[in-house]
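Heads up, one of the protein chains got dropped from this complex, but the rest are sitting where they should.
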Amino acid sequence: MAAFEIVLPVRFGQVDYAGIMFYPRFFENFHTAFEDMFGERLGMPYMSILKERRIGFPTVHIETDFRRPFRFGEPMRLVVDVTRIGRTSTTLRYRGFHGDEVEPSVEAHGTIVSIHLDTFETLEFPPDIRAVLEELAC
Amino acid sequence: MAAFEIVLPVRFGQVDYAGIMFYPRFFENFHTAFEDMFGERLGMPYMSILKERRIGFPTVHIETDFRRPFRFGEPMRLVVDVTRIGRTSTTLRYRGFHGDEVEPSVEAHGTIVSIHLDTFETLEFPPDIRAVLEELAC
Amino acid sequence: MAAFEIVLPVRFGQVDYAGIMFYPRFFENFHTAFEDMFGERLGMPYMSILKERRIGFPTVHIETDFRRPFRFGEPMRLVVDVTRIGRTSTTLRYRGFHGDEVEPSVEAHGTIVSIHLDTFETLEFPPDIRAVLEELAC
Partner (left out) sequence: MAAFEIVLPVRFGQVDYAGIMFYPRFFENFHTAFEDMFGERLGMPYMSILKERRIGFPTVHIETDFRRPFRFGEPMRLVVDVTRIGRTSTTLRYRGFHGDEVEPSVEAHGTIVSIHLDTFETLEFPPDIRAVLEELAC
């Protein structure tokens, strides 16, 4: 185990007038990776955490470096791991690479908090979710 | 009264690789116009219909002609009126114009249904909402 | 050969306040399917048609029936085929299914035109692109 990896091509509608990935769209890709990571690592769809267990993970802080633009059609290899795990919050790292390069072209550190979706009160990570995060620890 | 009008510039992030409004973004603009129209004509925010009265208006059919593209920065004058009102459904017309031109560059006819948000069952339009639709009738 | 098929789950950020796929997002999914179909059937990335050959396919008309909503997490099986091929335009059909159901929950018929991206003038479909469309004919 370790980092989770997914390849997402830059879509026709994701570029802006400058011909490069419109920067808000990176965050949509990060969330797609986050959803797919949970689905694969937890062995149940991401939505079941929210729908059935009523747990959610709002982002409370994210910082991002955009080092090299992505152009239409370029595949973005997105690697997700975890740099910190707390009782009720954790920090995920998202790195987007051009092909097989070793230097990430985009890098984000995003902190999410575990909450109850009905009350929005913070909540300790349940053991199975915590285990997924620990597997992702870098 | 009559048609509702709003001007929405084509945003930097709404154009695609071809440099023109990515066609799914038109539908976001139509919905923005729809929300603002209700807020203005009903005298209460659109959200209160959904949140407090638990009424929603899913689109069940929409057909759209894209006659002339919109480029980044061009203002889209969006005109909303109603071509048909039924007991539980209505058809809205959205026409997007370049500036003061008389021929619409984009034209859509979208049918929405009135439903209860908790059950998704159809519902007669309440009188105040029906009145708004009747004012929009062309 | 025949229809192209792809499965796209409804994403966390694609649902609206009513908890169902926000209808403009369907069109983004249709375009994703369109891009992936070309990449797979043409044996070269979709972007190369646009970037290297300067050919584009703006949508000039689309009509869509939304028969049954998609909720967060539900997989949308999207089937793309072609109902009409002309010299410079073609009509694609997009059908979105819940799982293995036989009745589509959403169905769209979208007409695109082949243009030169530098002049926006219509252009006959090149033979290799026409062949892809013919394989998709239903």
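Which chain is which? They are A, B and C, in the order written, and residues in each are numbered from 1.
Following the convention adopted for this analysis, contacts are C-beta pairs under 8 Å (C-beta built on N, C-alpha and C of every residue); 3 or more make two chains touch, one makes a residue touch a chain.
All values derive from a computational prediction rather than experimental measurement.
Participant: Among B:73, B:86, B:99 or B:126, choose the residue that contacts the chain missing from this document, as touch is defined above.
Facilitator: Spelled out, the listed residue whose C-beta touches the missing chain is B:73.
Participant: At which residues does chain A meet the chain that is not included here?
Facilitator: 17-18, 20, 22-25, 27-28, 31, 47, 50, 56, 58-67, 69, 117, 120
Participant: Which parts of chain B are in contact with the chain that was left out?
Facilitator: Counting over the whole complex, chain B touches the hidden chain at residues 9, 11-13, 28, 31-32, 35, 45-48, 50-51, 72-73.
Participant: Please output the residues of chain C touching the missing chain, sorted low to high.
Facilitator: With respect to the unshown chain, the touching residues of chain C are 12-13, 15-17, 19, 22, 24-25, 72.
What we mean here is this: only the chains that are shown with their structure count from here on.
Participant: Specify the chain most distant from chain C by Cα centroid.
Facilitator: A
Participant: Using the mean of all protein Cα atoms as the middle point, what chain has its own Cα mean nearest that point?
Facilitator: Of all chains shown, the one whose C-alpha centroid lies nearest the global centroid is C.
Participant: Distance-wise, how many Å sit between the C-alpha centres of chain A and chain C, to the nearest whole number?
Facilitator: Each chain reduced to its C-alpha mean, chain A and chain C end up 27 Å apart.
Participant: With chain centres defined as C-alpha means, what is the inter-centre distance between chain B and chain C in Å?
Facilitator: Taking the average C-alpha coordinate of chain B and of chain C, the gap between them is 23 Å.
Participant: What residues in chain C touch two or more of the other chains?
Facilitator: Where chain C meets two or more other chains at a single residue, that happens at 28, 31, 47, 50.
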